[in-house]
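Of the protein chains in this complex, one is absent; all others appear in place.
Just so it is clear, A and B label the chains in written order, and each chain counts residues from 1 on its own.
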Amino acid sequence: MELTFTARNVLLGATLLGAVGGVLGSFALLRRQSLLGDALSHAALPGVCLAFLVTGSKDPLPLALGALGAGIAGSLTVLALVRWSRIKEDSAIGIVLSVFFGLGIVLLTHIQRLPGGNQTGLDKFLFGQAATLMERDLQVMAILGAAVMVLLGLFYKELKLITFDRAFAESLGLPVRALEGLLTLLLVTVVVVGLQTVGVVLMVATLITPAAAARQWTDSLGWMLVLAGGVGAASGATGALASASVAHLPTGPMIVLVASAVLVVSLLAAPRRGLVRAWLRERGVEQRIRRENLLKDLYRTGEEAGTDPHRLVPLPHLMGLRGQAFGALRATARRLERQGLLSSHDDTLSLTTEGFREAEAVVRKHRLWELYLTRRLELASDHVHRDAEAMEHALSDDDVARLEELLGHPETDPHGRPIPPAPRQPGGAPSPREEATP
Amino acid sequence: MSQAAFEPRLGATPDPRSDVPAIEVHDLTVAYRTQPVLWDVDFQLPEGELIAIVGPNGAGKSTLLKAILGLVEPLTGRIEVFGAPYRRRRSWVGYVPQRESVDWDFPTTALDVVLMGLYGRVGWFRRPSRGHTKRALECLEHVGMHELAGRQISQLSGGQQQRVFLARALAQDARLYLMDEPFAGVDVTTERAILSLLEELRSQGRTVVAVHHDLQTVAEYFDRVVLLNMRLIAEGPVATTFTDENLQRTYGGRLTVLARAAETLLENRRLDAPPEESTLARREGRGPWS
Partner (left out) sequence: MSPTLVVLTVGSLVGASCALVGSFLVLRKMALLGDAISHAVLPGIAIAFLLTGGRAALPMVVGAGALGLVTVFLVELFNRSGRLAEDASIGVVFPALFSLGVILISRYASQVDLDLDCVLYGEIAYTPWDVWLVAGRSLGPKALWVNGAILLLDLALVTLFYKELKLSTFDPELAAALGFSPVLLHYLLMGAVSVTVVGAFESVGAILVVAMLVVPPATAYLLTERLGRMLAVAVGIGVASAVVGYFVARALDASIAGAMAVVAGSMLAGALALSPSHGLVARALRHRRLGRWLTGRIVLLHLRSEGSPVSRDALRERLGWTRSRSRRLSGILRELETRGWVTRETEGLRVTADGARAAEEHGGA
């Protein structure tokens, strides 16, 4: 694809910004300072205007310095408001954001009315006009971006510590305030770097969205930084390319939308934290519990009637036992049938031999646990059923074996019902209980 | 920060002949904004013992620890650690903050947290060496967390998190440990493990001063107790000091006299709830400007 000079600049600028923004945004995210970035980006505007008024030039460097200064002033104001008054942090951020921005707008509109005040020069900072990125701008961006990364690298472990455990860091003698000031300075710098590309309003997403996406995929800070930088760069590049190829698609918003899409996908699909995965896992567990319950119910119905364990049990009866819906029960039954654990005829179910053995195992767990609760923890026998209903699904075979030993290979549960014996190993020794009984 | 030569010394014994007290607090008064939190607190703690700081909520216990560490500025008073101001004794002191003061969802592993305790020895601009990592692993092993060294901390149970904090403290190899509620919210097994660790520290001649919340176990776990309720109520060996009468005086509702007197001078806060020591951090958030 043939890129124009402008498009190439936009691409470079957006990618650079995305990378640096993602990395630094990770720290902002972890320090719960996401919206401080928003305030700082709005606060930078009066700095840009003042720099213009003072130097009379639109050269990026003095404008960047102006923005830097204003950003620092903004962050100090937030700090001062919170420390010296009862105003809370969120209000302080909102105040700095809007008042500084208002000052910036006053200066901007004043400049626009001045003779020769070339307005398209400065108001690009509001929305970002990446198309106006020049070589010089890219140079400034690259230098500042590199400086940010170098400083981050030098102070990485200290910044990590003060973000994680500030009090401990202080106790070690680390100059915590200075380090926090450094982070804020880096944050302001990144904001300045990005103002021309994405503008005041969207700056915060450049910082936070890639970092939030990265967080879902990894539990290591180092990898999170790398990933955030990568996602940021990729979103920047994609957004820039999309904006260049399609008409009327401004760059800044495109970058943000791409990054947001990545975030949504990450939230849903990431392996450990992903919501979809979590939901699937939970459902898996739920379904296993339902299957075990059904086996148990079939067993008990047969046991209570004192007859053939393979007796046919009507579905409505099973529904009544736990108040289950017909459809859900049916689905569970079908699952078990496919596993060969039961067979169904019309609306009745019966355990197969295999199913019977499985059911025995579940019942055994349940009744052993009940016995444990009554004997060892001395709970009343009518209080243990509910707990056992929950515990039986969580006990492993090892747990069960240990329980049996602990309780001395018992034969009946607290309610006098027989505890099914452990399955005899094929061709193996008799189970301990069989040995114990004369 | 001290650049002491790195050597794995989990067994360094402080000088048993020295009779310099581990901590000396003189006339300490600390006020938060305009409300007094500690008032004219004055005591000395000897080396080599397990000491509990006990008192009701808002009594200033955490503040006392922070004052010793130089984290809060007192209105009046002087504190000495082993005979000198804290900042000259930093490498002799290890701090274990409250477990809930930290965001355990932070992306880092147990090993990493322990390594943080060694940052003072690693120094600026350098990365932890293999020796440092080995030491950190040893400390984790000492608290029974060796297998979980690579585990993300948000996946650890409360007891495991506390052990990680303690491993970090061990890595600091300090002569005096200040711990803020080390036994809070841990399971029975961990509680026993922590206790035996503290006893081991004591047998090495180290000192532990811990804010403790559970009155039932004070006498059993600790040698000395400091009863605090904004003022020092009593201090001394557990046997003679941890009495019903002293407990009555500590918890019996006499907190308010000074606070009430202060309030008549101050704003009445109707749009703000009064700050309570233990909930303050939680309510105001762990922002960087606390």
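Note that in this section a contact is a pair of C-beta atoms (placed from the backbone, for glycine too) under 8 Å apart; a residue touches a chain by one contact, two chains touch by 3 or more.
Remember, predicted model here, so these are calculated numbers, not experimental data.
Undergrad: If the full complex is used, which shown chains touch the chain that is missing here?
TA: A, B
Undergrad: Can you tell me which of A:Leu3, A:Leu103, A:Ala147 or A:Leu379 touches the chain that was removed from the display?
TA: In the complete complex, the chain left out is touched by residue A:Leu103.
Undergrad: So one chain is hidden, and I want to know which residue out of A:Val78, A:Leu202, A:Ala244 or A:Ala422 touches that hidden chain in the complete assembly.
TA: Only one of A:Val78, A:Leu202, A:Ala244 or A:Ala422 touches the chain omitted from view, namely A:Leu202.
Undergrad: Check the options A:Gly252, A:Gly302, A:Gly355 or A:Pro414 and report the residue that touches the missing chain.
TA: Of all options in A:Gly252, A:Gly302, A:Gly355 or A:Pro414, contact with the hidden chain holds for A:Gly252.
Undergrad: Which one, B:Ala31, B:Val72 or B:Ala184, makes contact with the chain that was left out?
TA: With B:Ala31, B:Val72 or B:Ala184 as choices, the missing chain is touched by B:Ala31.
Undergrad: Considering the whole complex, not just the chains shown, which residues of chain B touch the missing one?
TA: Chain B touches the missing chain through residues 26-27, 29, 31, 33-34, 36, 39-40, 75-78, 231, 257-258, 261-262, 265-271.
Undergrad: Tell me where the left-out chain touches chain A, residue by residue.
TA: The list for chain A reads 29, 32-35, 37-38, 42, 81, 84-88, 90-91, 93-95, 97-99, 101-110, 113, 123, 126-127, 200-202, 204-205, 207-209, 212, 215-216, 248-250, 252-254, 256-257, 260, 263, 267, 273, 275.
By our rule, only the chains that are shown with their structure count from here on.
Undergrad: State, to the nearest whole Å, the distance from the C-alpha centre of chain A to the C-alpha centre of chain B.
TA: 32
Undergrad: Can you check the complex and tell me which residues of chain B touch chain A?
TA: Per the stated touch rule, the residues are 1, 66, 69-71, 87, 90, 93, 95, 97, 101-103, 106-109, 112-113, 116, 119-120, 122, 124-125, 127-128, 152, 154, 168, 271-272, 284-290.
Undergrad: Quick check on the complex: what are the chain A residues that touch chain B?
TA: Against chain B, the touching part of chain A is residues 30-33, 79, 82-83, 86, 88-89, 154-155, 157-158, 160-161, 163-168, 170-174, 180, 215, 218-221, 224.
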